[in-house]
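The complex appears here minus one protein chain, its other protein chains still in place.
Right, chain A next:
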């Protein structure tokens, strides 16, 4: 987006589901801010920002505890209840930073997920419930990941008395606070985080939410068409 560049990758590995949710897979989201983006990210410097971004993304993509409103359907990741499931590792890397990293990461992850193919798994019949069933991962067939429900994040930055969408780092340096809203296809808000220390009037927040919904519709349509175009190109080459 503009000068901000991020790379997102999705890897899937076989793992055991956690004992509190045996019929769901696991998704782990991690964002890394590399020093190539800004000199202050060297060593431990970028850790705080990357934690904040990872937490915000996790909130938006995983929804409530009961799984309602989640962008990724966790039960589709489970293979054998309680024994084997897919662990999805979603990693983001910030290469060049010019403001509004969260939106760029959201878009990149959506594109990465739509490009993800989970290999088909054949389960050899398990002997007893205690043994780990043998799983045969096939290399040929892939299951396309369902990304119709994955959402889009829009960040509104409040500068003075106005709010702007998609701020560059120059604009971000002047911000008093920012609200990141993630909206899904049905127009429902799936996550909202407020960054920045300044207080906001509740009416301002209501206003921001409606603006965010409006902008996210346009953004989502644009993203979907771009992703479809990119995939079509990939198939041709």
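Going forward, a contact is a pair of C-beta atoms (placed from the backbone, for glycine too) under 8 Å apart; a residue touches a chain by one contact, two chains touch by 3 or more; residues count from 1.
Assume contacts and distances are computed from a predicted model.
One chain of the assembly is not displayed; among "DNA replication complex GINS protein PSF2", "Putative 3'-5'-exoribonuclease family protein", "AP-5 complex subunit beta-1" or "Exosome complex component RRP41-like isoform X1", its UniProt protein name is "Putative 3'-5'-exoribonuclease family protein". Set against the missing chain, the residues A:52, A:91, A:171 or A:224 yield one that touches it, A:52. Shown as candidates are A:27, A:94 or A:192; the residue that touches the absent chain is A:192. Where chain A meets the missing chain, the touching residues are 48, 51-52, 55, 59, 62-66, 68-69, 179, 184, 187-202, 205-206, 209-210, 213.
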